[in-house]
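Omission of a single protein chain aside, the complex is shown with its protein chains in their original locations.
Labels for the chains are A and B, by order of writing; each one numbers its residues from 1.
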Amino acid sequence: MFKDSSLHIAARDSIAWWKAWLIRLIAVFLSLIVCAIVIFGLTKMNPVEVYKGIFDGAVGTSRRTWVTVRDTMVLLLIAIGLTPAFKMKFWNIGAEGQILVGGAATAALMIYAGDSMPTPVLMILMFVASLAAGMIWGIIPAIFKAYFNTNETLFTLMLNYVAMQIVTFCIVYWENPAGSNTVGIINSATRAGWLPALGGLTYGWNVLIVLAFTFGMYIYMKYSKQGYEVAVVGESQDTARYARINVKRTIIRTMGISGGICGIAGFLLVSGASHTISTSTAGGRGFTAIIVAWLSKFNAFVMILVSFFLVFMEKGAIQIASQFNLNENASDVITGIILFFILGSEFFIRYRIAFTKAHK
Amino acid sequence: MSTLIIFIQKAIAQGIGMLFGATGEIITEKSGNLNLGVPGLMYMGGIAGLMGAFVYENGTENPIGIVGVIISMLCALIASGLGALIYSVLTITLRANQNVTGLALTTFGVGFGNFFGGSLSQLAGGVGQISVAVTGATYKTKIPGLSKIPVIGDILFSYGFMTYFGIILAILVSWFMFKTRKGLNLRAIGESPATADAAGINVTLYKYAATVLGGAISGLGGLYFVMEYSGGTWTNNGFGDRGWLAIALVIFALWKPINAIWGSFLFGALYILYLYIPGLGRSMQEIFKMLPYLVTIIVLIFTSFRKKKEYQPPESLGNSYFREDR
Partner (left out) sequence: MVEAVNAIELKNITKRFGTKVVANDKVNLILRKGEILSLLGENGSGKTTLMNMLSGIYFPDEGQIFVNGKEVLISSPKDSFDLGIGMIHQHFKLIEVLTAAENIILGLPGRMNLNMDEVIKDIQALVDKYGFEMDCRKKIYEMSVSEKQTVEIVKMLYRGSEILILDEPTAVLTPQETEKLFAVLRNMRADGRSIIIITHKLHEVLALSDRVSVLRKGKYIGTVNTCDATESSLTEMMVGEKVSLNIDRPEPENPREILKVSGLTCLDNEGVKSLDDVSFTAYGGEILGVAGIAGSGQKELLEAITNLCPIAGGTISCVSEQGKEVVISGKSPEHIENEGIHIAHISFVPEDRLGMGLVASMDMTDNMMLRSYRDGKGIFADRKKPKALAESLINKLGIVTPGVSTPVGRLSGGNVQKVLVGREIAMNPDILLVAYPVRGLDINSSYQIYNLMNEQKKKGVAVICVIEDLDVLLELSDRILVLCGGRVTGIVDGRIATKDEIGLLMTKGHKEESHV
């Protein structure tokens, strides 16, 4: 492990797409085997039954399927939001906080303005407010990065917890019933500020909004002048300066977009899913989405697949855990194992390994 | 006066867990690895220690506290060390991105802790509340005699052995890092692995050793929290965000373990300050809880203003090293 003389590792020039996908598939397959072993070890459940259970938990009923789709869409949207930042090599670990402030802005409007205006107006207002809140949360670290090169990984990370405290601060004022320290379902009687169904589909708007952003981001990154600037800044700031790109403005603008989209994910979570707000509204999605975006190499189509797969496994694991009266955090363990395997598999895509004969 | 003493005691109690986490992470980061999996490792260390002690206490008629301590410590070190080993294999050998791998490790580790913490009684056959009273009490044992001295005894000698262990460990790590050859080699790797490699240092071995050992030490922070702070009980998500604060503390300490000691007390103090300021409404308390994060952000900004070389993170932090990558 500590000497590479007999093991020769060389970077690949390129790899056929099917080979890369074969390697990833093998990794996923191996991770599923390990997951099955873990679940079997804990529950003595027949491994085939395990996967039946997971399937059942994720898409067993039409309602479960829709919840899986809904959560996939939110995860996808956050990953889409992170894409421009990562493409710029700006480590936005702060999606969690950006989601929370977006969600808090949405909840505030639901609570204070829920009954005083027509639904379309309210929806647009909530959309804009969550966008703005996320933007602000994204722009703060970007300004310091742009002007003082302050480490953004740690800055955005810290802001997550500041956002969390802002939410608990709000909960003090919004709690319902009094003394519960939770907000409860907002406007549960009037359903004011709840994202309505679209053409009979409960989560129709969720899907539509996320797919629109996905498509829009694809076009933006690939064809727009700003998208080009983001790519250049990400590859080399010296080149960007040389090409007369305003690096500071690009960093701040891109983080505004990134944070804004994450803020909208908060809107979808509060108005379009849970109809409440708490510190766990983001629930680690901001972190998982980082991994989704990274593993997908910022390819929107792959992001859909990866998001769906992770949410699918998460829902399935929760189902099995509750069946055996175990803790639902089992899903995080499962997610972690799968991620380890996929992360490790990237090595075999990037590098070729050959055994060299000993030179004696 | 007595409020102040209690405040100091509580601040130190809050700080020690973060100190372990930060000491471990400093070792890791000095080898050039930014392990964002520290929160996960702390959960893993905490739950593994608790499970070890639980199995021991449940399986023995008259459990002896000191045996429980040893078993729980070993379990914690092994579990968090193994967690860090996963990170090491992925980032050092397989050259996966450090940020992403660290976050995956945190997802895994926090899930691991909460899953076993929440399922332990079920898995053990429905024994009800998980508690390791004997081991917990041993962890909480104060220094006999000295702790009875008024004021001074309360402030300096009223803690369990992990508190002193944490401080001594930080001092030892500091000595290792700045006064030994191996420490010099380690610092060199964090600055420039290619240079260290050219100087004949086994970079891979050092990176593995530093990351696994650092991870194991971070895991002790979780153990401290479960055993000494909570007296041997588990609450899901009970750690809250202390793992991330440990990472914040590394920055605050400017990668020097000695600074981490007083830094951890300061962080602990800020963490609980809201309880000791009279007349704070509930909402204002929540605002006060932001303090440790805000202070870290300010330190972060301040050090980026002053571009002093010695205050910067290790130069190669976050990058994997591959000899033929040139």
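Here, a residue touches a chain if its C-beta (ideal position, glycine included) is under 8 Å from a C-beta of that chain, and two chains touch if they have at least 3 such contacts.
This is a predicted model, so every value here is computed, not measured.
Only one residue in the set B:10, B:140 or B:187 touches the chain that does not appear here, and it is B:187. When you scan B:74, B:146 or B:198 for touch with the missing chain, the hit is B:198. Here the missing chain is touched by one residue of A:54, A:76 or A:232, and it is A:232. Contact residues of subunit A toward the unshown chain are 3, 5, 8, 10, 13, 223-226, 228-229, 231-232, 235-236, 238-239, 241-244, 356, 359-360. Mapped onto subunit B, the interface with the missing chain covers residues 179-185, 187-188, 191-192, 194-202, 307, 309-310, 315, 323-324, 326.
By definition in this document, only the chains that are shown with their structure count from here on.
Within the complex, the subunit B residues that touch subunit A are 34, 36, 86, 89-90, 93-97, 99-101, 103-119, 122-123, 202, 204-205, 208, 236, 241, 244, 247-248, 251, 281-283, 286-287, 289-290, 293-294, 296-297, 300-301, 304-305, 313, 318, 322-325.
Listed in rising order, the residues of subunit A touching subunit B in the complex are 1-2, 4, 9-11, 42, 91, 93, 144, 148-151, 153-155, 157-162, 164-166, 168-169, 172-173, 284, 287-288, 290-291, 294-295, 321, 324-333, 335-337, 339-340, 343-344, 346-347, 350-351.
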